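Every protein chain but one is kept in place in this view of the complex.
Up next is chain A:
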Amino acid sequence: MNGTVIATAGLRKAYGAVRAVDGIDLDVRAGDVYGFLGANGSGKTTTVRMLLGLVLPTSGTVEVLGRPIPKAGREVLPRVGALIEGPAAYPHLSASANLSLMDAAGPGGARRGRRQRIAEVLDQVGLGGVGKRQVRGFSLGMRQRLGLAGALLRRPDLLILDEPTNGLDPQGIHEIRTLLLDLNRTGTTVFLSSHLLAEIEQLATRVGVLDRGRMVLQDDLATLTAPTGATVVRTPDPARAVRELGDRVLSADGERLVVRGSEPAEVNAVLVGAGVPVSGLALDRPTLEDVVLAAAAGSGDRVPVGTTVSGAAA
């Protein structure tokens, strides 16, 4: 697979005067782990729903796997696995009965081998031992795993996952992260919508940031967090270090100095040569949080008096 997996052009969704999604151009390429970031209410969920044909755009176009949505949904969506705003299942049925019904409800899930596929995905998400149990008794984390199993059932080319680690404990989060990276390595494109920066930073190769319905940023994670050309130095004697380095010091904050120069070894040599103790040394890179906070205006669910809401209704 190569080329573009998700492409939207001028995608817009208005609910009355409220513009939930305001002209976004998504560009997700084959093999990406795409992190779709945004505060609560920034329009992430509405966008995800438009990608899957659940919400119909006010204007603009959506293409998934090269075909228009919702028009070619019947052809494209069987190749897409999705987790949309939390898992859902029929509580009185077992985990495997739920998967079986969902699989039979649409095209592209052959009855032959279905039992085998269900056993495999349940095993993959760590529910192999409870496949026969009613979902009624499942914990939130188990339901989340079941939802993920449903998304993986037809070995999709594209996974669209909305907050996939919601409700999981730290071990569970680690397990799911490993699973997603494994799938990505074998060719699955992953579109990950989340408001958890740390999660995106650990998984994503590309990042898009949504702020009040607008895309404010879309780039490779490596580019966004590329070294700034400065070096971060930690020293127990910052005063002497500043004296030695002179105007190369860009900023000083306690024992932490940011020094011009993209060669930590060179900075280290200067300081050690002058007898200044150095306790830490690293290339200066912005964190994803720095990048996002610089690009996005503020929390989506914070509405001060006197502002007009233009990007509510997630």
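The definition used in the following text is that contacts are C-beta pairs under 8 Å (C-beta built on N, C-alpha and C of every residue); 3 or more make two chains touch, one makes a residue touch a chain; residues count from 1.
The rule is short, and it goes like this: contacts and distances are computed from a predicted model.
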(message) Can you work out the missing subunit's protein name as recorded in UniProt? Choose among "Cytochrome c-type biogenesis protein CycK", "Circularly permuted type 2 ATP-grasp protein", "ABC-2 type transport system permease protein" or "NADH-quinone oxidoreductase subunit M".
(response) "ABC-2 type transport system permease protein"
(request) Kindly state which of the options A:Ala89, A:Met142 or A:Val249 is in contact with the chain not pictured. (result) A:Ala89
(request) Determine which one of A:Ala9, A:Leu54 or A:Val242 touches the chain that has been left out. (result) A:Leu54
(request) Check the options A:Gly106, A:Gly128, A:Gly187 or A:Pro236 and report the residue that touches the missing chain. (result) A:Gly106
(request) Check each of A:Pro78, A:Gly172 or A:Pro286 against the chain that is not shown and name the one that touches it. (result) A:Pro78
(request) Mind listing the chain A residues that contact the chain we can't see here? (result) 49, 52-56, 73-74, 77-78, 80, 82, 84-93, 97, 101-102, 104-107, 150
